[in-house]
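Worksheet: one structure, shown below.
Yeah, one chain of the complex is gone here, protein chain that is, but the others are all in their spots.
Then we have chain A:
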Amino acid sequence: MPEPIEIQLKKGVLGLCVLALLARDDSYAYEIASRLSDAIDMGEGTIYPLMRRMQTDGWVETYLVESPAGPSRKYYRLTDAGRRALEDQGREWRRFAKAVDDLITEADTPVPATTDTQEGGAAQ
């Protein structure tokens, strides 16, 4: 069953988005989830398996912060490996996005020369 391309794309870049968020500031899961759910409309529950995966990969580490109200909160911060992953994936994403962008722009703007040759080819 084909899945909407939107979901596939989002799932693919979710990790990159989290890395980017954490690069700016350490944060806790609820905050990350609400930022991402606002920005790219993802299910909030996904954040926990994702954070665990990133912990397994050694991209993030956790520490506890006392909170004035209620129990202490688990914060996530990027490790050096996480920073490198952000650099690599960010570069890859930009290259990919640019390539797709170029293709879409190409499709939008008719190029007269190409159209001519295509018509010529079709007529023969």
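One rule holds for everything that comes next: a residue touches a chain if its C-beta (ideal position, glycine included) is under 8 Å from a C-beta of that chain, and two chains touch if they have at least 3 such contacts; residues count from 1.
We adopt the following convention: contacts and distances are computed from a predicted model.
Per its UniProt entry, the chain excluded from the display bears the name "Putative membrane protein", taken from "(2Fe-2S)-binding protein", "ABC transporter permease subunit", "Glycine--tRNA ligase beta subunit" or "Putative membrane protein". The hidden chain makes contact, of the residues A:Ala29, A:Val60 or A:Leu86, with A:Ala29. Remark: the residues of chain A touching the chain excluded from display are 3, 7-8, 10-12, 14, 29-30, 33, 37, 42-46, 48-49, 52-53, 55-56, 70-71, 73-74.
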